[in-house]
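Attaching a single structure in structure tokens format; questions to follow.
All protein chains but one are shown in place.
== subunit A ==
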Amino acid sequence: MAENNPFPGENNTGHFWDDNLRELANPPPRWWMIGFWVSIAWVVLYTVLYPSWPMPWQPADGDGYTKGLLGWTQIKEYEKGLAQVQEVRAEYDQQIAGMTAAEILQDPGLTQYTLASSKVLFGDYCSACHGSGGQGNPGYPVLADDDWLYGGSLDKITETITNGRKGAMTAHANILSEQEVDTLARFVVDLSEGGEGSPEAWALYNTKGCNACHGAEGNGVLAELPDGTIVTVGAANLTDAIWRFEPGGYDSARHTILYGVNQPGVEQTRDAVMPAFASLGELEGKLSSDQIKMLAVYVHQLGGGQ
């Protein structure tokens, strides 16, 4: 080939096509070669310093790859980032630790911090039943409204989260006649729509002992203490527009009267249990009192706190 090279003295490889297309053997530019070798050196250095190469066997006490001289791991990187966040939060958390929920609400900055940070707690512990924004679910009360079974003050909310709640209502299927159940169910619907309730219905309500839990006025209030605190046993307010059990109305009322709430042995009874979050027992993720305090503020600010 070389002897009949039509382009002698030109640094070509001796490969020709179509008379004059030929492959040249020019070296890449110097800067390119420098870059090339630096890249290779970089790879070598990198794999020495950082975890990289898989090993063909798994050592008894290792993970089967080279660890690198720097000892860098992703989890350490993550922990470093986490520590940075916690450093920022520590300042606020320390302040909150020494305050009551009511005091937190007095401070707009701390309130904002509490609302922002307990959003995650609410999502983890509360939203499964009560909805992401406290909008409730069938059978689980709405937290964003102003109707509270056990009270909507910060103290009451804290108490509810800490100890949990389990209401109870007797099943009246065997106690009341079909007609009495019908009268009471109509009475309850009437009250919820702003009606006065007929004297006969009120009489039945009182004689059958409904007032023992739902109060003399049917609003769930048993007594009001001089300081304004309302005493309840968690029985629903029958006079407001909000129904404890979906969908509300005559059928719901009738069902609750017939089968009660949380009655053992009654097949169709209403389930209404909230666990105690301060002592979830074997469940992981028991809430600390500070976390409960922050959640109380969060729930209080959802829209109906008192």
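Observations on the structure shown:
What we mean here is this: contacts are C-beta pairs under 8 Å (C-beta built on N, C-alpha and C of every residue); 3 or more make two chains touch, one makes a residue touch a chain; residues count from 1.
The criterion applied here is as follows: contacts and distances are computed from a predicted model.
One chain of this complex is left out of the view, and of "Helicase", "Cytochrome c oxidase accessory protein CcoG", "Glutamyl-tRNA(Gln) amidotransferase subunit A" or "Spermidine/putrescine ABC transporter substrate-binding protein", the protein name its UniProt record gives is "Cytochrome c oxidase accessory protein CcoG". When the full complex is taken into account, the listed residue touching the unshown chain is A:G131, out of A:P51, A:G68, A:G131 or A:G164. Shown as candidates are A:V142, A:V261, A:M274 or A:A296; the residue that touches the absent chain is A:V142. Within the complete assembly, residues 108, 112, 115, 131-136, 142, 144-147, 194, 237, 240-242, 301-304 of subunit A touch the chain that is not shown.
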